[in-house]
Structure formats: C-alpha cells, structure tokens
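What you see is the complex with one protein chain gone and the rest in place.
The chains carry the letters A and B, assigned in the order they are written, with residues numbered from 1 in each.
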Amino acid sequence: MQAAPIKIWDIPGGIHPAEHKHESTQRGLEVMPLPARLVLPLQQHIGARSEPVVAVGDQVLKGQLLAEATGLVSCPLHAPTSGIVTAIGPAPFPHASGLEEWAITLDSDGEDKWTDLEPIADYQSLEPATLLDMIRLAGISGMGGAGFPTSAKLKARPEQKIFTLIINGTECEPYITADDTAMRYKAAEIVAGIEILMHILHPADVLIGIEDNKPEAIAAMRAAVGDRAMRVIEFPTKYPSGGEKQLIQILTGKEVPSGGLPADIGMVCQNIGTLLAVHDAVLLGQPLIKRITTLTGDALTRPTNVEALIGTPIRDLLQFAGLQPDKLYRLVMGGPMMGFTLQSLDAPILKTSNCLLAGSIEELPPPPVAQPCIRCGLCSEACPASLLPQQLHWFALGKEHDQLKRLNLFDCIECGCCSYVCPSSIPLVQYYRASKAEIRALDLQTHKADHSKQRFEHRQARLQRETEQKEMDRKVRAEKAARIKAAKEAAQPSETETSAEATTDVTRIEAHKPTGLTPEQKQLKIAAATAQMALKKAQKQIAANPDNVDLQAQVPELEQACEQAQRTFDEAMGEVSVKAPAPPSAAGADDAKRLKIEAAMARASLKKAERAAGDSPTEEQEKEIYALREQVAVADARLPKDEAPRKPLDESLKKAKLDAAMAKAALKKAERAQSENGEDAALQEEIERCRAQLSDALGVLEQAEAKASQLETSQQRAEKKPVDETTLQLKTDMATAKASFKEAERAVQEARENNADTGPAETELANSREVLDKAAKAFAAHMASKETN
Amino acid sequence: MGMILTAILVLLALALIFGAILGYAAIRFKVDGDPIVDQINALLPQTQCGQCGHPGCKPYAQGIANGGEPINKCPPGGESTIQALADLLDVEVLPLDAEHGEEKARTVAYIREAECIGCTKCIQACPVDAILGAAKQMHTVIIDECTGCDLCVEPCPVDCIDMVPLPTTPQNWKWDYPLSGETLIATDAQRGAA
C-alpha cells in the first residue's frame, strides 16, 4: 500500500549546527554491564509522582512493581534488576537545579532474575483498551522529550479519531544517536511496536519521519517495514525538525493549535524509544526498565550507544565509555541544543535520558559575555515558531508580562535556535525560561489569592450566619415560652371550648409543619419516597439500556408499589386533615397567610436543594429533594384552593406544545428531503415515523390542554385540587406507554407488510399493551384516591 | 449687527451639536468597570494577615479607596503590590512602610504535632480555614490553603506553630534571569558565569 510520495513541507527558521553524530555510531549498540546500585527517582515523567509499594529491605525481582501511578497522568515504576531496596528518600536527581528528588535505591544482587512475565503473542485478539492498560502498567512514558505517559497520550482526546500516527525518528539534535542506533539494530521490534499502536488507534496513515543524515537507519527501517501500511519518509536535515510540532508540520503541513495537542488535529506522535518499550511490554511482557542512551563528548575516549537500565548512575555509564575526568567541563543530559547541565555524576538516568554529553571546555566553551542586542533579526529568521525573539528579549528584560504573553512567549519551544544564531551571545532561552517560570508563578499566586479571598469571604459569611442563627434560636425560644405561658393563662380562668380550640389549633399547625408528622406518617412517607426512588432508578436504567426486558417488567410493579405507598401516606395525611377541625372563621385569613408562607418556605427550600443537587444529584440529594417536594405538595394542598399554584401544569402544557412543534418541524424536514430526493424507502419510513410522533405529540398536547381547561374551570369552581406532581408523573408515564404501544403496533404492521417474522414485534406489542394498561390503571387509581381525599 | 447675530447663532448651533455628541458618547461608551474597591482588592495578596491594621484585605482596599489610606502598608504584597496599586490609582510609588512589617519570602504555618494540645485557638484565628482539627485532637495545617499570614502563631498557648518557607523542589525550581551583559565589565566576566 505504498501511496503516492508524500509532500515534504518546510518549517520556518531552523539552523544547521555541526552534527557530531559519527563519534557515537562507530561501536554499534553495546550492553551496559549490570551496575551495583540503581537509583530510581519517583518522578521520571510529567505528571504526578508515583507512590512506592515496596519498603526498605524488600527483596525484589527484575520487572517487579516498585511504585504505582497516582493518577491518570502518572507512571508506575519497576525494578530494573533483582536485588534489595536499600533506601527510599531524597537522592541525586538529574535536573538542571541539581536538587534532590525522592527515589528508590536498589542494590543489585547480581542475579538479574526476572519476575513472572506474561508475554502476549496474539495481541490482535485483545481490545485496544486492554492494550492501553498494558502500556500504562508497563510504566511507559515518552522517551524522547518531556516524558508524557504514553497511555495518556494515546487517549488524550478520546472523542477525536486519530487519522495519522507519526513516528518520530528525526533525532535532529547534534550528538544524539540513540534513536538512530535503535532503528539500525532494532528495526523489526520498532515496526512491531508500531503495529501494536496501529491496532490500538486504527490510524488511516502511518508516517515514519527520518532526517536524511541517517541513511543506515532509513535503509533498515525500509527493510523492516516491507510492504506494511507504513511509509518511511526521508526529509532534509534541519534543526529542530524533530520537535513534535515541527515534525507534524513537515510531514503534513498542518499546525498543532496553540495550547492544544496533536490529537486535536487527529494525530499522535511517538518516539522510536517508546515504540521499543511498547514492543517489549506487549510481546515480551517486560515493563519499561531499560533504554538506549548515547554516551558522547570529547571527555569520553570511547563514545558509544548503550542499552542501559533505568536508574544506572551516570558515573557508571561515563566510566564505561572511558571518562577522562580532567577533560570534563560541561556535562549535559540530552543534546547540546535543549539538554540541561548536570552538577553531579551521582544522578541516575531516567526514562527520558536519551543522551549524556560529556563535553570538554574546547568542545562546549563557556558563552562569551553577552553584548547588547542590535536587533539584527537573525533570531526571528531562525525561530521555527515564527516568534520575535528579540522583542521577547526586550520585554523579558523589562518584565512586561502582558507584552510577553501578547507576543506568544508560551508558544516558544525553547529549541535554542535564537541563542545559537545570536551574534551578541545573549542567552535568550534563559530569559524565556525565567520569564515563563515567573509568569507561571505569578499566575499561581493570583489564583491562590483568589482562592484565599473566596475562603475568607465564605468564612466571614459562615461566622455571620452562625451569629444570626444563634440570635434567631434565642428569639424563637423566647416566643415559644411566651406562647405557652399565654395559653396556660388563658386556659386557667374557664375550661371551655376555647381551650380545646386553642389546643387543636396548635396541633393543626404542628400537623401542617413538614416536621410535624406523626411517627406513623413519617414512616409512610419514607416508604412512599423509597418506592418513588426505586421507580425513578429503574426508569433511569431503562433509559440507559432500553433493551433490558427484566427492568421493563419491573417498572409497572414498582409503579404500583409506589402508588400504593403514596396512597397510604396520603390517606394517613388525609386522616389528619379530616381529624383537624375546620379553622375558625375569625382566624381564617391569618391562617391562610401563615399557610401561604409555609408553602412558600417549603418551595424555597426545595428550590435550594434542587440547585445544590445540580444536574447530577447524589442519591441522598435526590431523596432530600423528594422529601421536600412532598412538603411542598402538602403545603400546597393545605392552601385555600384558589391559591394553589398552576405552574407544573403550565409547564407540562408548554412542553407538550414544544414537542408538537418539534415533531411538526421534523416531519416537514423529512417531507422536504423526500421532495428533493424522490422516492426513497428510508425517507418514507422516516416520514411515517415523524407523522406518528406528531400525532402522539398532538395527542399529548390535546390532553394537556384539556387538563388545563379542566383545571381552570375546577379552579374557578374551587372544587378540585390542582394536578400534583404524582398525577403528572403518572400521566406522563401513561403517555409514554401509549407512544411505545403505538410504535409497537406500527412495527407489527411493518413486519407484516415486509412479510417478515412478526413474532418479536408482536411480543413487543403485547408487552407495551400491558405497560399501557398498567399505567392507565395506576393513573385511574391515583385519580380515584385523590377524589376520596 | 446681522453678522454678529449670525456668528452667535452659528456658535450656539455648534455648541449644541457638540454637546449632543458628547452627551451621546458619554452614554454610548460608558465604562462601568469594577468598583474601585474590588479592583484594589484584586491586587492585594489576600493573605488576610491584618498587618496593614485592617481586619483583612478587603477592609484595607476599602480604606485605600475611601479613607485615603497609603498604599504601602502591605508587607506580604511588597514592592510589586505597591507598584500595581500605584499604577491602578495613578499615585506615587511609596517605599514599603516598615512600621507594618517587612517583605519576606512566602512562608506557611507548620504545627509541631507532638506538642499540639488541641486547644482550637489557632483554628479560630485562621482567616481562611486552613487549619484542620478538633478540641483535644491534634491540629494540622493544609499547606495548599495556608496564606502564611502568621495569625495562628500568636494565639497558640504552647508555641508549637512555626512559619517555615516553602522548600524548593525540582518541580518549583526556576531559572534565574541571566545577568545582564551590559552590567558586566568585560574583565569581570568569569567563565561560565553568565
């Protein structure tokens, strides 16, 4: 499947520094002897530090898990050899700062004994998700650049299909030959790794980009690829072609949006070393414990490439390559363009360490003293991101952060081209790094200040609330005491009906209070709520998997149970209201007002709870909301009839109207499509469906309207109660059931017309009829129970 | 006479037209930004430390906006805050008022837990609820929430709270700005110092 030769695009800027690659490619790929001690920092990747699962003194086997990932963007760590854990704590760390970092120190026992491995030869039979898991559990992070966990990178944008898988064999930095060596000697494994990723991602295109200064690697990769659906693309050498964004631009002409990921434009870029690790993880079952590292520089007598265990101290590696300590002046981890200097030889190599450059003072002389910028513009000509480095330099000097952001400082990839070409030897990249760090720190500080402000204000509000609450409690207590006292005083002179009246009055008020339910009522209420909950849950589940027959069968039962519970509860409440005598006419107006207030309060707290629950309420919240709804209903029911709110019904009417309009629109659209495209069976069907929907919707609308008018009249007559939530719910259920019944009917008809097997459709029809019957019954029963109330 | 009248009328008409334009512009392009207090408050470091003599940052912001408080009373904000306030209010940059404290590196409170007696006094003092604990239980500081205001230090009856600077780690370490080449004298330039 060799497609037409791909167009090679050019990137702006770029430089051609002396390559110095041949020094380290003369000795092939050597295997580093087993070191006596390994230092394994817990932060080898971008993201959260991994968490040790071993203790000091533990004996571990090669490949055994030492530390596990602590989040999505994190990476587990495995023992590179067998031995004993001798320390867990701060240890030398390869970082420009020279600071220490938490690490597991492992003393090798020399046996190099593997733990049990589970290689998978037949990975094609596995789900991509399983393979991703294997990659994640093998602790693989990007081995070329920043060290982003590979599994997270592969599924960075789950919703975005990956069309192009790009394999980065560019290795544009001078001196480094690790990927070159890997491609020369391990091309087959790399291709196997690519195939695994292809199985995971199913890309339309696989591009392997290699610079034309690596003819041996290109030949080896071409041979290994053979006639597989991958393309090895050779393009002119230019630094920094190997930057992820730059490589994408070279191979596809597209640009990764600022602040975005390659996945945003349907691409994923993987490094050669990462592919080797993927191969090892899946086909050999080995976690990531070794890598190929270039050892080079003037201070080494035999520069070479080695396969070294992660965690091997740099001292061991350099000694292996014949370090001349007196010549070593500058030790760089990474390449001469983007690498960072190390202060000590005790630090180990990490999963990301592709090169150690031990330079002499002649090779990497200290930079000359910076001269003033003469704005010659060579830097902007060299910048691969088309920034204005000299402007950034001026603004960095003046710490004008807004201007730096305006000039897109954060799109700088720190490739070093600008510093390389600067005739005034200005350490431009250092200015950008410092500015970026400062801006980030300030942003963080601002963020924290906002956060603190919020916490402070909330605390103030809480304190205020607490004081007010105390004050109110005190008042309420005082009032209550006064009332009881008054009642007592009133009762004393003559034990007439007034006292009875007064007491019943109090009882009634208590009964109206949501909390003033008798234990029995409470229990009933809870039962009703639980039943309602179960019903809702079942309905939700059905919505999620509409094919589940068991669940659908449960619903009518649940509905009935719910209905019954509700009825019992309503009856219990009814008893109370029946028991309670009619309010004395004198107190009527006052009572109405109080009741209204109570209802309003109940509604307010319901609203608050709903707001708090938001779109995804927890179970408790739902329960609470339900209970509050109950209260509202009760409170509303107690209101003088003409005061009852009409809102719920209005809403249902509105919804029905909306549905009808939507159905009408859909029908029209389908019809239009048909008139444009002529006769089409699928369209015809669509129209039919739309028509049915419309008629359903119109039916519902009619019903709703009828109810509304009925209600209006009933309200005018002040005879009937408003439609409460339960009624509505039941009615909706009935409508749904009716709709599904109709649909089933249609399905049967269709099946008959097509001379197909009508069996399943008929079962469906029977089912839906049953559901409809039940719903209708439930509704009728509910209405009846309401009538009795 | 006629000419004078014409001139007056023309001028009057002009005045009316421009007045209308100005009036329209004043309404059409009205900028109703944040009230000044909020803008000032946004620049303050929100440590709520009270070193300025106000009970929190917002009161100080109100003090600056309404009461003519000087802008140099915020030691945690330091030079940069004073500069920002001066820019916002278009006033002179003042040196930090040493009476209210000095600008120090950011610190966080640390409770020596072995010595804590669980009195909850520090919890009540913390303006941002960054201390966790209960009566007779050991307390601890949520480092991420602590603003380093040191208001909890004073109430502690057993003096078990220290203010410690946040450590530098490889994660938060940052490159310094290079020494400016121009301030270097050629003969001073050490190898590799730049």
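Just so we're on the same page, a contact is a pair of C-beta atoms (placed from the backbone, for glycine too) under 8 Å apart; a residue touches a chain by one contact, two chains touch by 3 or more.
The rule is simple: contacts and distances are computed from a predicted model.
The chain that is not shown carries the UniProt protein name "Ion-translocating oxidoreductase complex subunit D", picked from "Sugar ABC transporter permease YjfF", "Ion-translocating oxidoreductase complex subunit D", "Cbb3-type cytochrome c oxidase subunit I" or "Nickel import system ATP-binding protein NikD".
Residue in contact with the omitted chain (choice from A:378, A:531, A:687 or A:744): A:378.
Shown as candidates are A:136, A:214, A:245 or A:603; the residue that touches the absent chain is A:245. On the side of chain A, touch with the chain left out of the figure occurs at residues 12, 15, 17-18, 96, 98, 174, 245, 249, 255-260, 325, 328-332, 334, 336-344, 357, 359, 364-369, 371-378, 380-381, 384-388, 390-391, 400, 402-403, 406-408, 411, 414, 416, 419-425, 427, 429-430, 433.
Keep this in mind: only the chains that are shown with their structure count from here on.
Between the CA-based centres of chain A and chain B the separation comes to 34 Å, rounded to the whole angstrom. Contacts from chain B toward chain A in the complex involve residues 41, 44-48, 56-58, 127-130, 145, 147, 168-178, 180-182, 184, 186, 189, 191-194. For chain A in complex with chain B, the residues that touch the partner chain are 43, 93, 95-97, 99, 101, 366-367, 369-372, 396-397, 424-427, 430-431, 433-435, 437-438, 441, 445, 448-453, 455-460.
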